[in-house]
Structure formats: C-alpha cells, structure tokens
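Encoded as structure tokens, here's the structure I'll be asking about.
As you look at this complex, bear in mind that one protein chain is not there, while each of the others sits in place.
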Amino acid sequence: MGIRELQGYATFFMTIIFVVLMYGYILYLYRSEKKGEKDYEKLGNIALDDEITSTPINTTDPISDEKKGAK
Amino acid sequence: MQSNAALEYDYTIAKLYTYTAILFGFVGMLIGTLIAAQLAFPDLNYLLGEYGTFSRLRPLHTNVVIYGFTVSGIFATFYYLAQRVLKVSMAESKFVMFIAKLQFFLYLVAATALVVTELMGYTQSKEYAQMEWPLDLLIVVIWVLWGIAMFALIGIRREKALYISMWYFIACFLGVAMLYLFNNMAVPTYFASGGVGSIMHSVSMYSGTNDALVQWWWGHNAVAFVFTVPIVGMIYYFLPKESGQSVYSYKLSLLSFWGLMFVYLWAGSHHLLWSTVPDWMQTMGSIFSVVLILPSWGSAINMLLTMKGEWNQLTDNPLIKFMVLASTFYMLSTLEGPIQAVKSVNAIAHFTDWIPGHVHDGVLGWVAFMIMAALFHMAPRMFKREIFSKNLIEAQFWIQTTAVVLYFTSMWIAGITQGMMWRAVDEYGNLMYSFIDTVTVLHPYYAIRALSGVLFLTGFVMFAYNMIKTMTSAKELTEEPQFRSPMA
Partner (left out) sequence: MFHWLEKNPFFFAVGVFLVIAFAGLVEILPNFAEASRPVAGLRPYTVLELAGKEVYKKDNCIACHSQLIRPFKSETDRYGQYSLSGEYAYDRPFLWGSKRTGPDLHRVGNYRTTDWHENHMWEPTSVVPGSIMPAYKHQFTNVADIETAYAEAVTVKNIFKTPYGDDIKAGKEAWEAYKPKVLAEAKAVAAQMKNKDVKDMVAAGKVPEVVALIAYLNSLGAKRYEAKK
C-alpha cells in the first residue's frame, strides 16, 4: 500500500470517527442535561457573576458537584 | 488566600497591553492607509527612500496590525478576563506576575526588532511569517511564557469550570504554537556554511510545492487561531457581560468550538487552488471551507441570540453596537471565504483585490471592532473612571462602519473587474487586454480604498483619544459597574 493510499484511508476514516464523536457529544450534552446530571446553561453565568468575592459556580470537580446539586 | 478581604483583580499587565494595542493599532493602520494610497497615487512611494516603497511597507503593515495590534489586544483581554472567569487575581501569585511581566518586556523587544529588521529588508518572504530566525526564537519564548502564565492561572483558579472564552484562548495558544514552529523551520546559513555571510539569513527546510503547503497551512490557520479563535473567545465574554445577558446556548458554544477546531485546519489548501499541489487536497480544501460555515455561524448566531429580547440596548449602548456589528461582519466574511474557496469562483478571485477585500471585512469589521469594544469595556474597570465620551464612540462607530463598507465594496468591484479582464477574449479567441489595462482601470477603486483607510484611521484616532482621556481625566467611579459600561 502506497503512502497516498494510506493517506486516503486515514482521511476517510478519521473524518468518519470525528463526525461520530461530534454527534456522540451532542447526544451526551442533551442526555446528561435531561437526566439532571448537569446544567450547562448555568455555566454561562460565569461571565456575568465574575467578582472575585462572588461564589464560584463550580467549586470542585464539575461532575460530582453537579450531582450534589441535583439531589 | 480566601481570608484576604481587600483582594482585587490586578490589571497591571492588561493595562500594559492596552497601551501597546493602541500604539500599534495606530502605527499599523497608518502604514496601511499609506500603502493603500500608494496604489492610487504612486508618487507616495518616495517619501522614505528605499524604506518607503509599497513592497517594503506592505509586510510591515500586516505584521504590525497582526502581531502588534491584534496580539496586544489578545493579551490585554486575556490578562483581563482570565482572572475574572477563573475568579483568581494575578496579585495572588508572584510567579504568574513575574512571568507575565517578563513576557511583556520580551514582547516589546520583539516588536521593536520586528519593525527594524523588516524595514531593513530582512525577511523570509513567507506571508505573515516574515521574521528571520533570531526573531522566531524570541517569539517562541514569548509564546511559551504566555502558556506558562495561562496554565499557572488555571492551576490556582477558584472557579473550577472553565468558561468558553478560556477554551478559545487555550486553543489559540496551542494552535499558533504548533503551526508557527512547523512553518518557520529553517537552517541558518551562517552556521551551516562554516561562518560565511550574514548571520541573519536562513533557508527554508521545505522547497517549492511542499513549502507552499506548509506556508498556507500556516497562513490560513494563523487567521484561524489569531483572527478567529481568540476573538470569538472575547465576544463570548464581553457581549454577555456588557449586556447583562447570559450566553444564549452554552451547549451550542461547545459544539461550535469543537466543530471549528476540527474543520478549520483542513481548509488551508484553498489558498492553493489551481496550483501544483495534489488535486484531491485542493478539493478537500474547498469542501471543508464550505463545511466551516457551520461552526462559524454557530458562534455568531449564538451571539446574536444572546441579545434576544434586549435589542433596545443596540440603540442606546454603542459598545453593543460594535459587538453586534462585529459578529455580523464575522458572518459575512465566513460566508464570503467559502464562496471564494469554490474552485470556479477562485479561478476569478485568486490573485485579485477581492482577496484583500475579504480579509479586511474580517479584520476591520470583526477583529478591530471587537478589540476596540473590549478595550472600551475594560477601561472603566481598569482605570476606575467612566468612559470619556459616548458621543465620540457613536461618531467613531459610524465613521468606521462607513470605512469598512467602502473598503469591501470597492475591492469586490476591483477584484471581479480585474479577474474578468484577465480572462476576456475577443471574437478570435485572443486576449483583449494587456496587463497594464487591468491595472489602470482600478484607479478609482484604489482611490476609494485609500479614502476608506483615512476614515478608519480617523475613527481609530478618535478611539485612542477617547481611551487616553478615559485613563487620565474622565469622571472617577466609586464602584465597579456590573454590566453596562458607564460613559459620559
């Protein structure tokens, strides 16, 4: 197999993989929000409430924190 | 750390880069206006002897506006907003402060050296990578220092979730690092030849078509990671903050981010359509350029929707005007780019003035507008004074908008005229025009562009004056404004 052929296959399959990953990520984003594990939109407030004295939106690891918040 | 009640954000570095952004913006745009005028009135080429010709000044213009104005703007906004979205002050870490100060000092050295060496004619003749190897090394150091400061700040952050703007700044850091290194691989001839000749000279590691590929992989993606990625990062912070509206969809911003990262890099070969690079690669460049519309518009539409229900702010807050128009110009130029990347359109557009036209609706309408709006927003917070004059901003907005419109419309017409004349044939199939016919016909459009340069520069001087007045003599503020920037 020549380098050109390899290049062709690599391009094709990697593009497919990235497309699958992208769609997987979209699913992941919406599912985890539906299940109440996470609230992404809340993160938008980081820009609005950004005083050094204000309480951070997420203080620790986002995932465990979100879970606590959900309960 | 938490016990310190008087802890405040430290804007020392952001201020320093604000000054250089204003300085280099003025210098770069002044040179730009001069060379635009030179094309309309060639006698202007002889103002500075050999150092004043169009050809010598043109890379100086691009480099000063890119590496002087835009990169200063990027650093200024980074050292401002990174503290805020991470909720950590630079005053808390002597290390970060030292690194950032060192970076600024080296940046000044590099910027000065860049101007001097380019005027003298030391150049690699690679577009947007003209600097010779000693300067390249210095730039690598500056960039690495920025990375250290960035990750050190991230390391001591209180806000554990990274805001979108930080994603974009991290991507800017990584992308430019990778591309810059690869494109500037060169062998200094002095050392390779046993000490013969000039120490400044180097020869590219790549030759011919390969060199072209690497160069436009860089050239295209320098636009991605300097003119797009960090500027998107800015608008994701400054538009919500100034308007008090949280970003319309955080999820959409995540998706646009990854889409942009993946797609942008592939599109570089659209600069080499119809050239001697392999055909499939040209086609790939075209296809991905069109796909690129999606993530670009994703971000832009997200920004416009952030203003949903708050459009009244557009009429009474000039900074919102700047930012909304910036994202509109971003949409325009990310649609125009893919159109130019279609092979049949490119056959006409390539090598003509339509290309600088396209570049400038992006850099003037999007990059410069966004940076100026960001600096205006930062000024009351950094200097604890209200913005000197609202009327001046309003006037500046309209003058500069007129300038951008004049620029790209004149260059569209000029480019398409020229492209069509180059290929026009008479009834016997002979070329209808000699080359010089296609140059002289452009005179009115070049004159219009020079006028648009004068207008934009005028607007920039108004910006600079307004900023300097804000720093020195505007009314002092007792407390920091939360959203809307106060202005007199």
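Chains here go by letter, A and B, matching the order in which they are written, and residues are numbered from 1 within each.
Keep in mind that, in the parts below, contacts are C-beta pairs under 8 Å (C-beta built on N, C-alpha and C of every residue); 3 or more make two chains touch, one makes a residue touch a chain.
These figures come from a predicted structure and were not determined experimentally.
Undergrad: Would you indicate which residue among B:Lys87, B:Lys241, B:His271 or B:Arg449 is in contact with the undisplayed chain?
TA: B:His271
Undergrad: Among B:Leu114, B:Met131 or B:Met281, which one is in touch with the chain left out?
TA: B:Met281
Undergrad: Using the touch rule from the top, list residues of chain A that touch the missing partner.
TA: 3-4, 6-7, 10-11, 14, 18, 24-25, 28, 61-63
Undergrad: Pick out the residues on chain B that sit against the missing chain.
TA: 38-39, 42, 45-46, 49-50, 53-56, 58-59, 121-127, 151, 154, 161-162, 167, 170-171, 174-175, 178-179, 182, 187, 189-190, 192-198, 201, 203-204, 206-215, 217, 258, 261-262, 264-266, 268-269, 271, 274-278, 281, 284, 347, 350-353, 355-356, 422-425, 430-431, 435-436, 439-440
We adopt the following convention: only the chains that are shown with their structure count from here on.
Undergrad: How big is the gap, in whole Å, between where the Cα atoms of chain A centre and where those of chain B centre?
TA: 28
Undergrad: Report the residues of chain B in contact with chain A in the complex, numbered from low to high.
TA: The touching residues are 7-9, 83-85, 87-89, 158-161, 163, 165, 236-237, 240-241, 244, 246-247, 249-251, 254-255, 258-259, 262, 280, 284, 480, 483.
Undergrad: Where on chain A does chain B make contact in their complex?
TA: Against chain B, the touching part of chain A is residues 8, 11, 18, 22, 25-26, 29-30, 33, 40-41, 43-48, 50-54, 56-62, 65.
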